[in-house]
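Just dropping this structure here.
One protein chain is absent from this view; the other protein chains keep their places.
What follows is chain A.
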């Protein structure tokens, strides 16, 4: 009866690997997230490569590498061609993140997995949605509605709701229930009883999250302590995700304190990032949009932060203590790695990690306790070729170019042959001729071609080389030459002239330097050196990950109380811990599938639709309870004109039903209610409530987790036969609706 739902993890279960899950809803395959790590390990994508071509839609949840890093590669190499859905910030900041990744990586390796064009192509056709936009999928997905909702964690970060036939599948990873400076908290708790919830157990074991104010204080104190003794502070950060929160904290603190220490934000795309972020106010926290609405203060008009896009600018910056936020957070590539190597051996300096590094990266290594004294680092650098190498390279290039041209010319010949196919028949004898000629001049034939490359191709059918001529024979009909009306339409676009020259790069806004870097085709190579870096600087880690902690995760899941729960993205221990917890307290159907293990979470819920006839409804008296209304119905099934089941009033007497008490009794609230009625109440031992002199009231039986009711409540009221007893019983009844 229900909608069939299968979940198959492709990456990121029982470990902290990037996220990528296949969710199939009634045969429509969603790929939710398409992450990669900073090391670009292709082996992680093997499961994806097996299913990529069957995917019907891709949903992205956060603009960082872990959630969308593999998208360009998958689109280019794995045959992924489905439409991609994401929020505007996830699209834009995700694109910038990938640019930054590419450019950082290009500096230290011969990255050949994907190119900038592949990134552009992958992001070009992203369908952008706003929060709570119910998007009705077209075509094969007819009947499925998807909607992103606020997740917290990162700008534009989404939890996805997939709805079909009134059943919800919710995908919520890396959400944050706490409000931050630039983000609102998640709205996950507003969903109730979805059929399936797919969520991460990433922080299930992490419980001692410090209060925001205290954490901010420690954070700023640590930084200023190091600055004051003349040290530098490096914050390895992501390109466009969590870094925004850090920038705001620093910016605010600097303006409050009037600090003069410079702050630098250094990524290949820093200035475009901030420019775009400035126009994303709709997606930020209420306080930020409010302050803009009332005073037009854009919070991301950073006055104390200098945006840098190459390292030379940083090197040229005045000496003295400074704060640098640089990518990548993993220290595997990017400016952060170079700066770390430079600064690590000065004990005055500080490297402040704001999130747990990806598994197997330098950052993770440095975060281990106790921190290593020395680390071995392979430093790679791209240097322009010079001398013999350059000559060799150029020769190689020329050779390649020649080959390319040759191939092109051959292809062209083929084309010409094909296009002049009709002629070929008539000139058959000549073809034979050509062949013979060729044979004769065989020895210098290729040389011939070498000279005549590029657009000057000797057609195979001609004896001697000649300029290719295509007769654009015009078609005639009884009215004369056939014309194309489009050629004569006056384009209404001339007013756009001015704008269009300046339009330039349509999709991505890039800094000039970055652009020059991208267009830099100077021959270069990567050289690597092994270094032993002495780590004498301070290493501090603080939690600015912006994810809910273990306790909140549990209460959040309990609040949502899905009918079925799928756990992903966490180390085995955390997954197992949360699984057990949920099995015991929340719902009986908890799954934690392995990679490529398909779990069927089709709800075994039976359901059918009926029409409620006016006759029936006019006799139903609703009672209001919270935001819903309840009533008891006794009805008989009939048929409407359109052959649909409808509920009619009973023709005979309704068989009596067991009365039901509906309501949620909180003992503490009831105590207050009684005392307001003038009854003496106090808590006796064991959760019992002593009302008046003799009557006691208690909840018995298994009590469910807070919020997630695990069954009907059982309340026991006892006492001797007396007036008080009946009075208190009446008060108790008043807390419920009897149906």
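Following the convention adopted for this analysis, a contact is a pair of C-beta atoms (placed from the backbone, for glycine too) under 8 Å apart; a residue touches a chain by one contact, two chains touch by 3 or more; residues count from 1.
Keep in mind that, in the parts below, contacts and distances are computed from a predicted model.
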Problem - Protein that the absent chain corresponds to, by UniProt name, given "Gap junction protein", "Glycerol-3-phosphate phosphatase", "Exosome complex component CSL4" or "Cleavage and polyadenylation specificity factor subunit 3-I" - result: "Cleavage and polyadenylation specificity factor subunit 3-I"
Problem - Residue among A:370, A:387, A:626 or A:678 that touches the chain left out of view - result: A:626
Exercise for the section: Based on the whole complex, identify which of A:77, A:289, A:538 or A:585 touches the chain you can't see. Expected result: A:289
Exercise for the section: Pick out which of A:229, A:410, A:612 or A:684 touches the chain that's been left out of the picture. Expected result: A:612
Exercise for the section: Over the whole complex, note the residues of chain A touching the chain we left out. Expected result: 1, 88, 129-134, 136, 147, 166, 192-193, 278-282, 289-290, 292-294, 296, 298, 492, 494-499, 502-506, 509, 563, 605-612, 615, 617, 619-620, 622, 625-639, 645, 647, 649-650, 652-665, 700, 709-721, 725, 729, 732-733, 736, 738-739
